[in-house]
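Complex shown without one protein chain; remaining protein chains in place.
On to chain A.
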Amino acid sequence: MADDKDVLRDVWFGRIPACFTLSPEEITEREAEPYYLLLPRVSYLTLVTDKVKKHFLKVMKTEDVEEIWFEYEGSPLKWHYPTGVLFDLHASNTALPWNITVHFKNFPEHELLHCASNSVIEAHFMSCIKEADALKHKSQVINDMQKKDHKQLWMGLQNDKFDQFWAMNRKLMEYPTEEGGFRYIPFRIYQTMSERPFIQKLFRPVSPEGNPLTLGDLLKELFPAAICVEDEPKRYQVIIHGIEPLLETPIQWLSEHLSHPDNFLHISVIPAPSD
């Protein structure tokens, strides 16, 4: 499966060019230049923006600095979503670079989680991995791993080390051959305009008759509006890692190859652009 390994690498090394600008509401001693950065799709905003923070702190007084948070066109960006998901959801069809506004005060308590340190990110990341394994393997694989193995997953993500990460993660991607796939697929479907943050339900990758189910089957059950009927214009785009996979793609394959490091398949459903 040489091709499939390439897919894993392409997913891991996906980047989004971003331009960070300080909010005009912030008090500065002199004008701050914007800061440009290539954001890893699979990581988390607060994990990869130390340099952004340092850059803007240079023009600010310490007393004016509280916890950093990011916003795009008025929407606070949830750092605990992978960066690529945030982009696909909010800025897919806009021109690059992705323009993000940086804030140091008026933290939106009801919309964002605090991120006091990297251990908060690590705890969140590990909790996602554990939940994914609860779905895939009834937690058997993750529980059989030692603490140092868990640490390896985190360090692999934190330090952008594909081989270190996948040496451990491949165990989480195994399944008994006779089953044909995981017990349930860990996935989340995001929409911008919705009451709920995401849709997450139990979904088996294989039908009771033993047929592999597809992305289309998943959407038909959980988001039928996303499947366009033949004569009608397409209303939604279904995006994973910035691309629209064919609806015929087996969901098991997507889970193994297009999941984020947190082992979840994050699916963004956005309104199709009206040309």
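What we mean here is this: a contact is a pair of C-beta atoms (placed from the backbone, for glycine too) under 8 Å apart; a residue touches a chain by one contact, two chains touch by 3 or more; residues count from 1.
The criterion applied here is as follows: contacts and distances are computed from a predicted model.
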Identity of the absent chain, which is to be given by its UniProt protein name, from "Proteasome subunit alpha type", "BHLH domain-containing protein", "Exosome complex component RRP4" or "Ubiquitin-like-conjugating enzyme ATG10": "Ubiquitin-like-conjugating enzyme ATG10"
Candidates A:90, A:150 or A:171 - the one touching the absent chain: A:150
Contact residue for the chain not shown (choose from A:19, A:65 or A:134): A:134
Touching the absent chain when the full complex is considered, from A:90, A:124 or A:234: A:124
Residue among A:48, A:141 or A:199 touching the omitted chain: A:199
Where the missing chain touches chain A, by residue: 78, 80, 109-110, 112-115, 119-120, 122-124, 126-127, 130-131, 134-135, 138-139, 147, 150-151, 154, 186, 194-197, 199-202
